[in-house]
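Accompanying notes for the structure given below.
Missing here: one protein chain of the complex. Every other protein chain is in place.
Coming up: chain A.
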Amino acid sequence: MGLKENLHKFRVKNQGKKWFPVFSGFHTFLFTPNETTHSGTHVKGADDLKRTMNTVVMSLIPCLIFGMFNTGYQHYLALGEIQAAADGFFSAAFWTWDNFILGFWKMIPLVVVSYVVGLTVEFIFCVIKGHEIEEGYLVTGMLVPLIVPIDLPLWMLTVAIVFGVVIGKEVFGGTGMNILNPALTIRAFLFFAYPTWMSGDKVWVHGAVDTAGTADAISGETVLGYLAQGKGVDEFSYSLSDMFFGFIPGSVGETSTLLILLGGLFLVFSKIASWRIMLSAVIGSLVMGLIFNSIVAAGWIPEYSKFYGLMSFEYWQHLLVGGLAFGIVFMATDPVTGSQTNRGKWIYGFLIGFLSVMIRVFNPGYPEGVFLAILLMNVFAPTIDHYVVRGNIKRRMKRLKNATIYPKTSGEVEALKTETV
């Protein structure tokens, strides 16, 4: 076929040009390179980083599509134009063309800006450093639109992405070298730079900001928002199934626990993401939830306390609301910023779940803490690994006491002994 040969000729001709990495980036997307092994193993496994990243992106697609429908649904619901979806996940009131179209046209700019801005930054750095374009941003670029409010101005997103990719990733040396999860760095930047756009009851439903203060004002408080105001579970209109299916306001991709669960199962099955982190994070959040529930049950917290609402929230329902499920499945499992040892992953995941619920309850300004908990644990992951690896080293040191070392030449024995003790 002609395309293959022409691209090959072009590739050979332009090897070493400044812009070559950019061409190579696109070329390798079309064709897996013709590179063969030269040293080491003569055959290689089928997986490469593109495939790995692609698998994660695929598992995010259902959340993205659901987010489009939910954007429209929440908007029209708040306006009072449609009835609430009542008959299960496949409610006719939810999966309508109108909902989709509205959400689609709101979402696509976010996705496009996310990829274009992020990849441009990546390309620039690759050209400067002259190395291949790494695939890390494929996932980050998909995650970012899913964890921001729908009406976020695009220029804010642009600024945040430039900050996140440069400071969060490139200054450390690019994909594989970063300490903090880039997508969460972007979100953290948005949260601290533009807090009014990232919290409150006006940002989660499309149109709420524009109509604020007018007669047509709509609002869309998240479940956590209600709870933080001390309202009980009975006082808002979302049922458990709404929370599980995702018919609630929130960041675009985080609402549907069902689809996140399916995505997570796919990632675990395909062995791309660590089940240890996911499972232990779930356990961690349940434990923290239970602790809060029992504090409430013991009567230590008066009902007028501002923490009462969140603390009395049924422990396992924490997993259904806010970004907890999304964070556990797609953020905590980032292999670069997470713990790298298997035992470390258990500890790392547990603490993420534990701290997420804790910060969520005690955060005075903003009733959510998943991204803060994960960023915090990103920083501690190397420390956790350090102590896990120390365990292995200690075992080796212990063995050393029984070492049978035969003298090389007489006199060397003593030297060896003092050296190894």
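In the analysis below, contacts are C-beta pairs under 8 Å (C-beta built on N, C-alpha and C of every residue); 3 or more make two chains touch, one makes a residue touch a chain; residues count from 1.
As a convention for this text, contacts and distances are computed from a predicted model.
Between the names "Na(+)-translocating NADH-quinone reductase subunit A", "Binding protein component of sugar ABC transporter", "Outer membrane protein with beta-barrel domain" or "Autoinducer 2 import system permease protein LsrC", the one given in UniProt for the chain missing from this structure view is "Na(+)-translocating NADH-quinone reductase subunit A". Among A:N34, A:T196 or A:T214, only A:N34 touches the chain that is left out of the view.
Across A:T96, A:S219, A:S239 or A:S270, the single residue that touches the chain missing here is A:S270. Set against the missing chain, the residues A:L49, A:A86 or A:A217 yield one that touches it, A:L49. The missing chain lies against chain A, touching residues 4, 7-8, 28-52, 54-55, 132, 134-136, 173-177, 269-272, 274, 335-336, 338, 340-342, 345, 385, 389, 392-393, 395-397, 399-400, 402-409, 416, 419-420.
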